[in-house]
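Only one protein chain is missing; all other protein chains are in place.
Chain naming follows the written order as A, B and C, and within any one chain the residues start at number 1.
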Amino acid sequence: MPKLDFGPPDFHAMLPPVIKRNYGQWRYHEILKPGLLKHVAESGEALFTVRAGTPRLLNTDSVRRIADLADKYCDGYVRFTSRHNLEFLISDESRVEPLLAELKKFNIPVGGTGNSMSSIVHTQGWIHCHTPATDASGVVKAVMDELFQHYTHMDLPAKLKVAMACCLNMCGAVHCSDIAILGVHRTPPKVDHEALARGCEVPTVVASCPTAALRPNPRLKSVDVVEERCMYCGNCFTMCPAMKIMDGEHDGISIWVGGKVGNARTAPMFSKLAIPFLPNNPPRWPEVVDAVKNIVDVWAAHAIKGERVGEWINRVGWERFFELTGLPFTDKHVDDFIFSVPSFRSSTQFKW
Amino acid sequence: MPKLDFGPPDFHAMLPPVIKRNYGQWRYHEILKPGLLKHVAESGEALFTVRAGTPRLLNTDSVRRIADLADKYCDGYVRFTSRHNLEFLISDESRVEPLLAELKKFNIPVGGTGNSMSSIVHTQGWIHCHTPATDASGVVKAVMDELFQHYTHMDLPAKLKVAMACCLNMCGAVHCSDIAILGVHRTPPKVDHEALARGCEVPTVVASCPTAALRPNPRLKSVDVVEERCMYCGNCFTMCPAMKIMDGEHDGISIWVGGKVGNARTAPMFSKLAIPFLPNNPPRWPEVVDAVKNIVDVWAAHAIKGERVGEWINRVGWERFFELTGLPFTDKHVDDFIFSVPSFRSSTQFKW
Amino acid sequence: MAINKHEMPDSETPRLDELEKGPWPSFVTEMREAAGKKPAARDLMRQLEKSYGEKVGHWKHGGIVGVKGYGGGVIGRYSDSPEEFPGVREFHTLRVNQPSGWFYTSKALRQLCDVWDKHGSGLTNFHGSTGDVILLGAPTGNLQACFDDLSDIGFDLGGSGGDLRTPSACVGPARCEFANFDTLDACQKVTMAFQDELHRPQWPYKFKVKISGCPNDCVAAQARADFSLIGTWRDTLRIDQEAVKAYAAQGMDIRGEVCDHCPTRALSWDDAQKQLNLVAEDCVRCMHCINKMPRAIRPGVQKGATVLIGGKATILRSAFLSWVLVPFIKVEPPYTELLDLLRRITDWWADNAKSRERIGELIYRVGMRTFLDGVGLPAVPQMVKEPRANPYIFWRSEEVK
Partner (left out) sequence: MAINKHEMPDSETPRLDELEKGPWPSFVTEMREAAGKKPAARDLMRQLEKSYGEKVGHWKHGGIVGVKGYGGGVIGRYSDSPEEFPGVREFHTLRVNQPSGWFYTSKALRQLCDVWDKHGSGLTNFHGSTGDVILLGAPTGNLQACFDDLSDIGFDLGGSGGDLRTPSACVGPARCEFANFDTLDACQKVTMAFQDELHRPQWPYKFKVKISGCPNDCVAAQARADFSLIGTWRDTLRIDQEAVKAYAAQGMDIRGEVCDHCPTRALSWDDAQKQLNLVAEDCVRCMHCINKMPRAIRPGVQKGATVLIGGKATILRSAFLSWVLVPFIKVEPPYTELLDLLRRITDWWADNAKSRERIGELIYRVGMRTFLDGVGLPAVPQMVKEPRANPYIFWRSEEVK
């Protein structure tokens, strides 16, 4: 009989000695170069952090290799960041360059600090989920390959936070990212009436629809989809397997821009629709890669130093964003859900 | 048999010759003093406008007196403004001072231009409407008496647009005013079931309620009010006389601030709740008068030149507005209707 | 205005009398003067005095009255205490369509007074907040005769009920250098083109049109009109640098008062050259610099208007401010494009709205997408402050092969 409810390991046991000594006593930091942070404590002691990229999906051998590196350079400690990067925590400056050399040997990229692009927070996709409109890891790999230099160089106007989620559930929390890549369905669910009658509760399924597109079908003990009210969110499928939503032909990807989470300078913002649909084109999703690259390039070319994507757009205006990126503005860009009205331009102030 | 559908008189016949001559050819204007505008045309010709206040409710003798003044000083022409002020249009500068003198004699105030307070746009109240929560003209008179000097002097940081409506229908369009005075009910309608069954359609009445506070009562062929869902808007009364909403004891006035309509500098804004309730205290509503005066005084003391009330508040923050005015912030100030969420502070940026 | 005589021993209206004091012109004084001639005005005062005591109104709910051939234009009103106040037993209001821009000859004003003294209470509002002349209080039996006489002097009724409400316009080219089109004429022509819709309620609810010559929006069109027409220009504003220098010479703090309030910082002040520099494509035509320096800065020359849609007050789903529908439209006689657009919009609304659903609320319910399809307009970025943040995107079946 195992113990229950003992909780996660106490993090204190996982902290390297240099951190234990200076816990809560850090005084300032510097970014020495991309991927290399130096934190200095009140005590004068310094801590060097090397940030390195991973594919997030790791096999156990890889994890062991990380453990080896931690032993070799970091007194046996390592951490991961909130965006799934690795951080090697080094108390002895002389170990920094050897570690960087060894990471280079393993082709492990170092970067993601300061005004660079960090890794793409993402989700399961076809690897492990039941509702995706696209894969996650594959898209992320293709995009990271293309934007790689922005990970290893701090050559952008500000931090660039890209996220990816494979369906509207948005497990990657893409809704507040500088650039978000979001899998979308575009066809209403196909109801398997028999399976529904057998396995799901009609009222629960009906209630699951945000746009009231489901009507009970008492005859079949099932539900019907009012197709023109359905916006393919897949929430009914989450509630009931009989509402098949995946559609290999019509599923694909949408692109969102200008979100941010932190309160630095400006308040957090949601990402807004830039491109309603791009096709699923595995294995390398060239349309998606090009679209993301285009947006990054236009932002990098036009933003002033320190401006996140959304801050830049707010300054120049969305009219200008669509013009500069060459993206078409369509009626899909105009909100039509609950909070639509506050998003409308109730002003004559706009640019041509 | 009268003619039908002949429409309003052609305005061309109502324009003074100086305007006809320079129609569409105005070049610039100056405000010579409060209530006195000078417009100069491309032709070099000048037009002097004297703006004067009225109680809006005029008897025919008063209107005839205005016509007399128009004949005497303005070649027989006069206009009213979109805020119900009078405008005397004078082509001959030498007539300006005599007109001003005569207006003074009649105790007709001159002002409302530039950075002053104009007249209060308002509604019928107990004089002619069936749903008011307060009177309009009486409140307006009391407030204008108190703030009179701001009408006749351009002594404010910016224009001050005050409006008043006697119920939530908001006929005065108070929803976008620097300061809005709004009559409010605070008790649910009392249903006269018999009258309802006789005179109103149950589904129409039920549908009229914005917060779904009405349930059909099939037994009585009437409706019941779910009291905790009712916010006393009176819309059911508009649809059905059996839903009596007026309540002499509990009706009163709320105060709203910071709205604007024009696009000058900043986009139009709604007025926001400042004071949820002040009692009806006719004939001079001292609580309302004091409340409006307080807000005007605090704004005038703190705004920088050119800042409308809402622009000032946006700069200093609502936290500061409540602090400076000494008004209590309550849960009533927090929106709980359809568009509430976008009004919440989704940021750690605020003032103590 | 009415002449205030303060001596009235044993007044019937002690509370109202308080409102004859103070510097602002008194509506009570107006009523009192009328009361001397008209029992209706006197009973109105007496009933109002009662309201001031009890803090409730004393009018019954609505009541449909009107004149032959029209369905709107008169607001029915009956006292709930007709025995006590027989003069206001029936006290209906006529809404009289004002001339564009609220311009009058003294003759027209006197004619209106004569008609109203003959048939009504002698009390008016100049004007109602929609813009009509309000003739306040006549018995049912007088309405038709009153209208007949109005029609003789050339005044028609305005709107009420489910119809077009009386359009209104700012003073515009008649006296304002900022007007980008002829607001007064456009208002007149729209009113004439929709006479049937104005006079005969046939729509789901009210529909308001207001017309301002520039973004200052002096008729509050964006807040109060379903269809707001607001002047603008398509090219660059015009700066007269000599006049700028003159303002500077007079001691104006051009950087502080003008440039610092330019919402997009399109304007900057070169203190050395005493010159205003403009990044033309960043100007959002907010009027600020023009308002501050009318002698130096003017709108461009490609003039027209922006059409905004959906403005309204609170009932039912909150107040809406009109939002951009057509960024730029020419507004020139014979106004074909404007009238055509207005027709398409009201047709679509009339076809699709529920009872008592303003067009803004209908669009909110069905989405801009559906509305744009319905009226045949393209989506443009100017319509939104920002694109949608939620991923609930609809696709037309033909778009998804």
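Keep in mind that, in the parts below, contacts are C-beta pairs under 8 Å (C-beta built on N, C-alpha and C of every residue); 3 or more make two chains touch, one makes a residue touch a chain.
Since we're looking at a predicted model, the values are computed, not measured.
Peer 1: In the full complex, which of B:182, B:245 or B:303 touches the chain missing from this view?
Peer 2: B:182
Peer 1: Considering the complete complex, identify which of A:155, A:194, A:249 or A:297 is in touch with the unshown chain.
Peer 2: A:249
Peer 1: If I consider the whole complex, including the chain that's not displayed, which of B:107, B:211 or B:294 touches that chain?
Peer 2: The single option touching the absent chain is B:211.
Peer 1: If the hidden chain were put back, which residues of chain A would touch it?
Peer 2: Touching the chain left out of view, chain A contributes residues 2-11, 13-15, 19, 23-24, 26-29, 39, 47, 49, 53-68, 70-71, 76-82, 84, 89, 106-109, 121-123, 125-132, 134-135, 137-138, 141-142, 144-145, 148, 151, 168-173, 175-176, 204, 208, 210, 233, 235, 237-239, 241, 246-249, 251, 261-266, 268, 270, 280, 282-284, 305-306, 337-339.
Peer 1: In the whole complex, what residues of chain B lie against the chain that is missing from view?
Peer 2: For chain B, the residues touching the absent chain are 168, 170, 175, 182, 184, 186-187, 210-211, 227-228, 231-233, 250, 254, 256, 258, 270-274, 276-277, 317-319, 321-322, 329-337, 339-352.
Peer 1: Given the full complex, what residues of chain C touch the hidden partner chain?
Peer 2: Those residues of chain C that touch the unshown chain are 314, 318-319, 389-392.
Note that only the chains that are shown with their structure count from here on.
Peer 1: CA centre of chain A versus CA centre of chain C: separation in Å?
Peer 2: Result: the chain centres lie 48 Å from each other.
Peer 1: Please tell me the distance, in whole Å, between the geometric centres of chain B and chain C computed from their C-alpha atoms.
Peer 2: 12
Peer 1: Return the residues of chain C touching two or more other chains; collapse runs of consecutive numbers into ranges.
Peer 2: As it turns out, chain C has residues touching two or more other chains at 215, 217, 222, 230, 263, 285-286, 318, 321.
Peer 1: When you check chain B against every other chain, which residues touch at least two of them?
Peer 2: Touching at least two other chains: 263, 268, 338-339.
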